[in-house]
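Shown here: the complex without one of its protein chains, the others still in place.
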Amino acid sequence: MTLDSKLPSGPIEQAWDKTRFDMKLVNPANKRKHSIIVVGSGLAGASAAATLGELGYNVKCFCFQDSPRRAHSIAAQGGINAAKNYQNDGDSVYRLFYDTVKGGDFRAREANVYRLAQISVSIIDQCVAQGVPFAREYGGALTNRSFGGAQVSRTFYARGQTGQQLLLGAYQALERQIHEKTVTMYPRTEMLDLIVIDGKARGIVVRHLVTGEITTHFADAVILGTGGYGNVYYLSTNAKGSNVTASWRAHKRGALFANPCYTQIHPTCIPVSGDYQSKLTLMSESLRNDGRIWVPKQKGDKRKPDQIPEEERDYYLERRYPSFGNLVPRDVASRNAKSVCDEGRGVGESGLGVYLDFTAAIKRLGEHVIRERYGNLFDMYQRITDEDPYKVPMRIYPAIHYTMGGLWVDYHLQSTIPGLFVLGEANFSDHGANRLGASALMQGLSDGYFVIPYTIGHYLASNKFAKVDSSNPEAQQAVANVKQITDKLLSIKGKRTVDSFHRELGKIMWEYCGMSRTAEGLEKAIGLIDALREEFWQNVNVPGSGDDLNQSLEKAGRVADFFELGRLMCVDARERNESCGGHFREEYQTPEGEAQRDDEHYSYVAAWGYNGPGQHPELNKEPLEFDYVHPSQRSYK
Amino acid sequence: MSTTAVGLRENRAPGFWQSTNGKKVVMAVTGAVMFAFIIGHLAGNLQVFEGPAKLNAYGNLLHSLGELLWPVRIILLLCIGLHITATVQLALRNKAARPVEYAAKKSINSTYASRTMYWSGPIILAFVIFHLLHLTAGYIHPGAAYIEGDVYHNVVSGFQVWWVSVWYIFAVSLLGLHLRHGFWSMFQSIGLNHPRHTPMLKKLALVLALLITLGYISIPLSVLAGFVK
Partner (left out) sequence: MKLRLKIWRQKNRNDKGSFVSYSMDDVNPEMSMLECLDVLNETLIERGEEPVTFEHDCREGICGSCGFMINGIPHGPQRATTVCQLTMRHFKDGEELVIEPWRAGAFPMIKDLMVDRRALDRIIESGGYISVSTGNAPDGNDILIGKDTSDRAMDAAACIGCGACVAACPNASAALFTGAKITHLGVLPQGKIEAERRALGMVGQMNTEDFGSCTNIGECTAACPKEIPLEVIARMNQDYWRASAKRRDDSVKPVTPVTRWNAK
């Protein structure tokens, strides 16, 4: 397949304006005649549904939660970047663009990233107008902080709840459209298949999670804003319900899946405390601004942290990266934590943890300053661990946090299935191999508020739409497919619970396709996953029936898709014989142990086509070209 | 799943009086009027300590107001009526709002006074009716006979009956409890709450409720103790 990314020509600064001008428009009177399905109600989905409703389209929005306000965007803590340059510190659209391309380790499309940086400015305006209570100066102006090692202060935030406030803004805009009856909301409704008719995405099959009813919905276009797939690792900072099912079922209908192996691991999470652990809790990485990370020099040192004298401590980040110290990027900090723990120097009962110590900062600044800066985070840590971080160093460990890969989309955010658009974390487009802090919220809202309203109009105006309904053979086939999967899952009645399979899959993924990977390990993982998937389909126990609310059934369907996705991630990771961003292959590192890119052979997007479960997928390559930011080796020494 | 819609009401916004918030504003305003009466009434009553002449003169003064007295009485009755109507309607709605009770439910923040408004109110009402029949109309006046116009005599001889005094003290204590919550709650219902002022208001409510209670019960206590004869 040749991938047409529809990249605009001409200077990058005018590319989006030119594209918008070249696009066809839908006559205002005709907009309500066009129906659009939006799956997901997070930042991307809710902002898209609300904006399309405002434009006058006939929108149906679906989410599996009980309310659109619960989508996992709500959990983002740190902030949202925008090139406002309110701080007069040298920021600009070009600098945000540059930082994002470089931070993505030169594996993102320049045109997409430039557009993102341009739009970032409008996002803040829109959110302020909606009533998002961003942090402010006494004089009333918006304030910013520097985040994730950025050299300018461009991050806007609302305490530690920026995601929540931005999502509530989008949710409120969505509720307004629901009231105007331009959007119909379907909560507790999960998409289980995509209906493709005459080569175009025309509808979805859904299961109502309370009644168990399986129904079809049709539209002229389908938008997925269904988030990332970090839960393939079982333990992640994602919400328990986050899943890949909508994306994966679309992938099985022909949408290519791009760069699945690019996963982001966040260095500052609360470590696992036992087998029952159901999720990992993120602590904002702003903690690294004042905390010092260390482990004992000696292997298996079980002394309490305050009994380990200064000279027997190894402040390994400060030692290895004297200029960046504790503020090295996420991927570097995470890998180093893993390597000291692998050496047997990890702390805590499990040995999987490192200290994040505020003693020095408290001595230097006083406890009140630390309390003012991080009070809510310290409280959260204490609530969970019952340890007082003002007295005892925190224990932290990396955890899966974000997935840069996703369904392949062109510059218009359209997947390889015409009429299927993918927004936010669910697509692959803007972050390359590594996402910078405070950029996820920016991308979700950019896609939903400011990109899709134009590009979908162009699609709708350029195509004719035959009438379709549930009697179409493609629709009937999709419904039959969903019913078959549901019936099969319920009929196995084996010995193991869904969670036990999911946990085992997660362990395989974390071990072999986590922070660092090898060709050999990935090969092994593929075999293990295939075997586990087979066992799953013979030995899973899903109690209850499909005719009412059945949380085990919901989970089982999602885990079934995670098996296939997990395999694809391993295939992609094995195929990419280089290290870049969130993908670290042990075979490809510099003599100092840093990621070694291979721009000559791997400067492309790997977009995979589905060939059936356990079958080798088809690789399509979209070459990446860098006309503005020239690839260089990242160094933090 | 059931296809019935609950609470399917006419598709019009509930008017001010139909809304729970509106009723609470009415309760606050009528409560404020009654609170003013309670203060005024107390000020008048305390003249009992200045002897029969003073108190009887005060009683005669009130009676001589004539056509002014009745409008005041009507306003008070109207306030009582509205306060009670709103309470009953809200209570019925509140009961219906939780059709299935909890097996276990703990109160974690509210004051005793606030949780007992529903029964302190009716008891106070019953007392007010008794009180009017006892000292205003004289229909129920155990012990010495009721003498029209001799307020001092009626009060002192009335309270010399021990159970009348006990009933009075009990009811007035409940009134204090009612005011303890009601006083600051009025402000909340009409929309006045401030993180610094409201805690002071709550303290003031406690002080006022105590003073009013003590003020009122000082009369039967003094009578029983023989200070006032």
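Read from first to last, the chains carry the letters A and B; within each, the first residue is number 1.
Methods note: a contact is a pair of C-beta atoms (placed from the backbone, for glycine too) under 8 Å apart; a residue touches a chain by one contact, two chains touch by 3 or more.
Computed from a predicted model, the values in this text were never measured in an experiment.
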item	value
Among A:Ser5, A:Asn58 or A:Gln165, residue touching the chain not depicted	A:Gln165
Given A:Glu137, A:Asp198, A:Asp487 or A:Glu625, the one touching the chain that is not displayed	A:Glu137
Option touching the unshown chain, where A:Thr19, A:Thr100, A:Thr155 or A:Thr189 are the choices	A:Thr189
Candidate in contact with the missing chain, chosen from A:Met23, A:Val128 or A:Leu619	A:Val128
Residue ranges of subunit A at the interface with the undisplayed chain	47, 50-51, 54, 65-70, 72, 74-75, 84, 86, 122, 124-131, 133-142, 158-159, 161, 163-165, 168, 171-173, 175-176, 178-179, 185-189, 206, 208, 210-211, 213, 215, 237, 239-241, 273-274, 276-279, 281-282, 380, 383-386, 449-450, 453, 495, 497, 499-500, 541, 543-544, 548-549, 551-552
Touching residues (missing chain, whole complex) on subunit B	1-9, 11-16, 18-25, 90, 93-94, 96-111, 114-115, 117, 181, 185, 187-195, 198
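As a working rule, only the chains that are shown with their structure count from here on.
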item	value
Inter-chain centre distance, subunit A versus subunit B - centres from mean C-alpha coordinates, in Å	61
